[in-house]
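Structure first, commentary second.
Right, subunit A next:
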Amino acid sequence: APMSFVRGAYAQDFCNMPTGGSVTLGFNVPQSGPYADEGADELRAYQLATKHLNGEGDGGLLNTFSSKALKGNGILGKKVEFVTGDTQTKSDAARASAKRMIEKDGAIMITGGSSSGVAVAVQGLCQEMGVIFMAGLTHSNDTTGKDKRRYGFRHFFNAYQSGLALGPILAEELGKDRTAYHLTADYNWGWTQEESIKDATEGLGWQTANAVRTPLGAGDFSQYLTPVLNSGADVLILNHYGKDMVNSLTQAVQFGMREKQVNGKDFQIVVPLFSRLMAQGAGENIKGILGTTNWNWSLQDEGSKAFVKSFGQEYGFPPSQAAQTCYVQALLYADACERAGTFYPPEVIKALEGFEFDGMGNGATLYRGADHQCFKEVLVVKGNENPQSQFDLLEVVKIVPREQVTYDASIFGGDLGPADAKTC
Partner candidate 1 sequence: MVANSVLHVADVHKSFGGLKALSDVDLNVEEGTTHAIIGPNGAGKSTLLNVCVGRIRPDSGHVVFNGEVLDNHTPFEINQLGVSRVFQTPEIFSDLTLLDNVMIPAFASRDGAFSLRPFSKLRHEATIREEAEKTLADVGLEVMKDREAGSLSRGDKRRLELAMCLIQHPKLLLLDEPTAGMSRHDTNRTVDLLKTIKERGMTKVIIEHDMHVVFSLADKISVLAQGRIIASGTPDEIKGNPKVQEAYLGGAH
Partner candidate 2 sequence: MLTKTDATNLEVAELEIPRPDPKDSFFSVRDIHAYYGESYIVQGISLDLNEGEILALLGRNGAGKTSTLRTIARVDDPELKRGEIYLGGQSLHDKKSYQAAQMGIQLVPEDRRIIGGLTVEENLILSQVEEPLGWELERIYEHFPRLAERRSQIGTTLSGGEQQMLAVARALARDVKLLLLDEPYEGLAPVIVQEIEKIVRQIKEIGITTIIVEQNAVAALKLADKAVIVDMGEVVYSGAAQDVLDDEDLRNEYLAI
Partner candidate 3 sequence: MDAILLQLLNGLDKGGAYALIALGLTLVFGTLGVVNFAHGALFMLGAFCAVTFNKLLGLEKVVVDETQTTAWGTALEIRTPYIESWFGEFGSFLLNYSVPVSIIVAIPVMLVIGIVMERGLIKHFYKRPHADQILVTFGLAIVLQEIIKHYFGANPIPQAAPAAVAGSADIGAWLGLGDGLVYPWWRLVYFGFSAAVIAAVFAFLQFTTYGMVVRAGMRDSETVGLLGINIQKRFTVVFGIAAVVAGLAGVMYTPILPPDYHMGMDFLVLSFVVVVVGGMGSLPGAVLAGFLLGVLQSFASMNAVMTIFPGINQIIIYLVAVVILLTMPRGLLGREGVMED
């Protein structure tokens, strides 16, 4: 059979066991489609991480990371090499490129991505193939909730945490007597986001006037925006991401929602999930809008400062939150291998589960074993009213401590599945 043409005849302990002097990681990021810019930033971060792991550059977060297992000599003495792929922000394409990296290029770990659909799809694939997946930007509860996998890990926070973090701040800033109107992207992530925020705000005593589902990529949201002002609501919550959020926010502002008075209060808009790129796309309209984010380059802890410095010196501008989460994921995987002393996935998984660390930004962090979700500080931010530079778009309103955004792993169900190694 032709299998012998393709694969070495030697026995393999697990899929893509590194045998030579190097180890290959697979960076699967959106290079085309709406999140291409985010993907490009992720790729920059991965390249930086590879450099640092191989002992080049200034070492970046290796210096501030609480675990000192990494020496800057690659992973377990093997030089880190990488292959890249384009997810196109489509599940099929993302799985195809992940498979290519695993089957053809011999990648031992896959990481990246910029949407939850892709993350869940690739994570499922990696579970089947026995390759560890370190998710990039994915915010849906499902990734580490009902669709969690033993081989998949997420450093990014999720919608539920956004709700937990944002709730109290909303009460603080906007008062407890508010009526909210939700516009929600009509797909999985949107629904979990809406549910989480609704739970949080209703817990504060807010009313929910209505929650309306908008089709993905609607472009023009005017027909959903006009009913808002006459609905009695005084807060508009946009459970949109990416282009949808840029458009709906821009248009909401155009409809005069920032200047309105309803129920004797200033009308407010809230965007639960922010990213700097989205803020850039929305331009002026973002000013003063509240939301949450995983990380921002203006943070002043040692880890964040070190990362901003390495990244900024390499590329001339500060990193995005997507870049940060991807960089950290790459390092965490490498570190876990070092600590496990092997690339054997079941051992690496064990090393990651329940791992406590610090010095990577967002304070002390736990990789919870029960669902492979990271628990760390969450940032509540606001569109910057007086930006100092073109990158200075978000202003940190509050750093919400880790305890406040920790929740019970069982609430989302799901099943991690087995950790047994596979040959591929």
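The candidate set was assembled so that all candidates are chains of the complex that A comes from, given by their letters.
Couple of notes before you dig in:
By our rule, a residue touches a chain if its C-beta (ideal position, glycine included) is under 8 Å from a C-beta of that chain, and two chains touch if they have at least 3 such contacts; residues count from 1.
Because the structure is a prediction, the values reported are computed rather than measured.
Only one option in 1, 2 or 3 touches subunit A in this complex, and it is number 3. Residues of subunit A touching candidate 3 in their complex: 32-37, 186, 210, 212-215, 217, 219-220, 222-224, 226-227, 229-230, 243, 246-247, 250-251, 254-256, 259, 277, 280-285, 297-298, 305, 308-309, 311-313, 316-318, 389.
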